[in-house]
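With one protein chain withheld, the remaining protein chains of the complex are depicted in position.
Chain nomenclature is as follows: A, B and C, assigned in order of appearance, with residue numbering initiated at 1 for each chain independently.
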Amino acid sequence: MIIVLKPNTSKEQLILFKASLEEKYNVTVNTWVGVESTVLGLIGDTTQIDEDWISAQEIVESVKRVQEPYKKANRKFHPDNTVIELPTGQKIGDGNLCIMAGPCSVESEEQINYVAERVKSAGAAFLRGGAFKPRTSPYSFQGLKSEGLDLLKGARKATGLPIVTEIMSSAHIDMFEGIDIIQVGARNMQNFELLKQLGKIDKPILLKRGLANTIEEWIMSAEYIMAGGNNKVILCERGIRTYETATRNTLDLSAVPVVKKLCHLPVIVDPSHATGKSWLVEQMSLAAVAAGADGLMIEVHNDPKHALSDGAQSLTPDKFDEVARKVFALKKAYDEIMSNG
Amino acid sequence: MIIVLKPNTSKEQLILFKASLEEKYNVTVNTWVGVESTVLGLIGDTTQIDEDWISAQEIVESVKRVQEPYKKANRKFHPDNTVIELPTGQKIGDGNLCIMAGPCSVESEEQINYVAERVKSAGAAFLRGGAFKPRTSPYSFQGLKSEGLDLLKGARKATGLPIVTEIMSSAHIDMFEGIDIIQVGARNMQNFELLKQLGKIDKPILLKRGLANTIEEWIMSAEYIMAGGNNKVILCERGIRTYETATRNTLDLSAVPVVKKLCHLPVIVDPSHATGKSWLVEQMSLAAVAAGADGLMIEVHNDPKHALSDGAQSLTPDKFDEVARKVFALKKAYDEIMSNG
Amino acid sequence: MIIVLKPNTSKEQLILFKASLEEKYNVTVNTWVGVESTVLGLIGDTTQIDEDWISAQEIVESVKRVQEPYKKANRKFHPDNTVIELPTGQKIGDGNLCIMAGPCSVESEEQINYVAERVKSAGAAFLRGGAFKPRTSPYSFQGLKSEGLDLLKGARKATGLPIVTEIMSSAHIDMFEGIDIIQVGARNMQNFELLKQLGKIDKPILLKRGLANTIEEWIMSAEYIMAGGNNKVILCERGIRTYETATRNTLDLSAVPVVKKLCHLPVIVDPSHATGKSWLVEQMSLAAVAAGADGLMIEVHNDPKHALSDGAQSLTPDKFDEVARKVFALKKAYDEIMSNG
Partner (left out) sequence: MIIVLKPNTSKEQLILFKASLEEKYNVTVNTWVGVESTVLGLIGDTTQIDEDWISAQEIVESVKRVQEPYKKANRKFHPDNTVIELPTGQKIGDGNLCIMAGPCSVESEEQINYVAERVKSAGAAFLRGGAFKPRTSPYSFQGLKSEGLDLLKGARKATGLPIVTEIMSSAHIDMFEGIDIIQVGARNMQNFELLKQLGKIDKPILLKRGLANTIEEWIMSAEYIMAGGNNKVILCERGIRTYETATRNTLDLSAVPVVKKLCHLPVIVDPSHATGKSWLVEQMSLAAVAAGADGLMIEVHNDPKHALSDGAQSLTPDKFDEVARKVFALKKAYDEIMSNG
């Protein structure tokens, strides 16, 4: 961490400030006195240093981190890719393309079982489906809740596909015991109390990027989970909010290679929520594969025009067959191209 | 709600769609057949209609809401300003400028009592202070938690100032029983489970605008609380995330008159979090008054440079004296000017 | 165009308004009178109707376009892809991947000739290079100007590669006579006087998307050029401005399929300016191919660390060889996958 002091800082202020830094944060402080300004360089573990506290000091002009503020999620300290393996053997981040597919909302046994069969036969490795639904309006369908979780488990039993579903409150954690992967939605990415609770359990967490969150904040939310002891975090890019209205959100595919450089966790992409339009899902799925994503999360509904939520962005099972065929083919070509350097 | 159908919609499709709308949503559907497109107009209570569902229909070109999607928060159905009154008599939204001031975090008894005395003598009507702190990093100070709540109550006892403090999880609601106003932070504005729980209690809720949330989404989150039966919601604009980096966030003061046109709830402004810089607080507080805000939430710390969080944006008690004096004077002038039409 | 009138509109106001619409814009107006509101539907060519004018009418609640505001660029009226062909035979938009590569700035004869040879041998179809440089600071290198144009022509002569270079003022158009493709930079996307002048010449125009411009505004700027008579417009996505700071801009790859649905012009992608980081160029080039782009614009510099501008995002010729090899291989695989449907 580099701290630039104001030009008029006195010698006494400098000595006191250095002493307080060394004591408070257990770092070594090097000083470089220039003509117009004095610069301090902090050596040691600076992840716990509060930039706000530094900035608030009267003598400080500006602060600059050299190290990232995260440790456990940082690729520097964990150069290998994290591969997340389920007790049932499925892997995420092992180089294969992992597809999680299913309806936005679980609606009925018939629906979820049918969709599960179809996405399985198309090559999906996981069944996704919402039981607790975050909806902008209190008057919209809020999900089947615990009944929805049971239906998901039924579909798992029928197909063998492990299930991914969203949690909306730390008060619900017990209900999610039988779930394979717990999803944290974009709106809860900085629900820190929830993240802390998820850090205490031993189950993969799929952490979606918040609508207005930087990549650094996103990795910091993964760090929250990991700081609690749970290292099984999967990151999911799902579009950020911009001024553009032609798509629901703006899919930030450059986030995939950026996260992979900074962090060792797997990164998947959700083109359905990112674009909000079913006709864009195929193209953006292909683009996500070529951007290096470890997987895709895609909404598939037996009957999108009767879906209780987000029908506009869901694929039919037939269209999903086609998309899956294309993305697996592109992934194969991509891997060959990349391995030939 | 206006629905534009695709040019090639058949008569049969039209009849079926109209019937399903009338049945599903209990609305009357008027049809207007043009040369290039057919337009449907839905009459009745359309707040419960799911735009996503409409958009997903094969024959639908586009949808446009004419009515706002909120009812209880809607000024159309509640033309008078809501005035929120505490059992202890303080009012918010009654035409007076209500200032809530205090430290970002409660740090000690001495600190909170001293700041409480100072902000009270400067004219603040409420003491604010964080006991549970949402922090981007798991390694930053997370607040004194229940101990912090007790210290706030102590400061209330000493000064008579009612207290405002942030809740971070619905699991904590019981702990907040003795708190006067419960704050929902920007990062939890769409923590719908928390909003639902807060709808069930009888206590004012201060709802901060999310960093990337539209005014409509913000009012919809108020609607969540109100739909549960709690009409005591205070909205707080605290800056939105944009590309500008000179300030922490971009304070959207036009949100004040826009919300006041659409909604009958009181609106206050937090210039401290919006700008992130103590030297901007005075100027933006004055601007907020002239934008028509019902109140201000301002961070005041006895010793900003030793504050455990957000010191960079806190005022000293002496500076707060000056700011309060100026904003009350401007409010007085503003009221005179506005009442003379 | 659908116009929703305010509930309290009188019969007289309605009649007058309809008459003024029909007279002013030569459209037919259909009226649909509902219980709570009256809706007007305008039939005819509405591209010339000014939404601002409509919105300003006292009796208007809101306006909604059903048709896009552009005609010449609209795929509805021109279903086939536009293929732009140069007199020297090169084509853009014909299904092949067209790569335009070269340095940000032309710096010397030796430099531009060397880079031209290298990008040609790697498979680039065009040489790009800046002679007039838009720079945020007046103290930064502003380009070699007309000398730079001459050096580009020299490199064309040496290699046969047609050249693409940026114009910054309509006053310079004469100087660009010998240039093959004239580029309009992101900062000039809404320099309407320049667009009008470029509409009068017979030469392909590469129109970059503005940093804060919607896809609709971007196509409208193409329409400006086309309205003047020049239909040879190539669109180039180069990242939009968001709150994310890990990349220089946020590359909006979903813009590629969205533009292709709305508009018949070729779309290329510039991953160099979009990301601002050379290590991201390969990955985002591959993603752009899989998003369906017609081409790529890539910065290549013989010696990025001595480049006079934008060195941080330039590839070395050796790295460009590798990137080109990979993107052509991926394009081949992509085409096979897509043609097998």
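By definition in this document, a contact is a pair of C-beta atoms (placed from the backbone, for glycine too) under 8 Å apart; a residue touches a chain by one contact, two chains touch by 3 or more.
Since this is a predicted model, take the numbers as computed values, not measurements.
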Full-complex contact with the absent chain, from B:40, B:163, B:268 or B:291: B:291
Residue among A:26, A:62, A:146 or A:340 that touches the chain left out of view: A:62
Residue among C:6, C:203, C:241 or C:332 touching the omitted chain: C:241
Contact with the hidden chain (one of B:253, B:268, B:297 or B:315): B:253
Touching residues on subunit A - with respect to the absent chain: 2, 4, 28, 30, 32, 34-37, 39, 41, 43, 61-62, 64, 66, 241-243, 245
Interface residues of subunit B (partner: the chain not displayed): 212, 214-216, 240, 242-247, 250-258, 261, 274-275, 279-280, 283-284, 286-292, 322, 326, 329-330, 333-334, 337-338, 341
For subunit C, the residues touching the chain missing from this view: 47-48, 50, 52-53, 55-58, 69-70, 132, 134-141, 168-172, 187-188, 190-194, 196, 210-212, 217, 220, 223-224, 227-228, 241, 304-305, 307-312, 314
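Here is the rule we go by: only the chains that are shown with their structure count from here on.
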Most distant chain from subunit C by Cα centroid: B
Averaged-CA centre spacing for the pair subunit B and subunit A, given as whole angstrom: 27
For subunit A paired with subunit C, centre-to-centre distance based on mean C-alpha positions, whole Å: 32
Intercentroid distance (Cα basis), subunit C paired with subunit B, Å: 39
Where subunit B touches two or more other chains at once, by residue number: 241
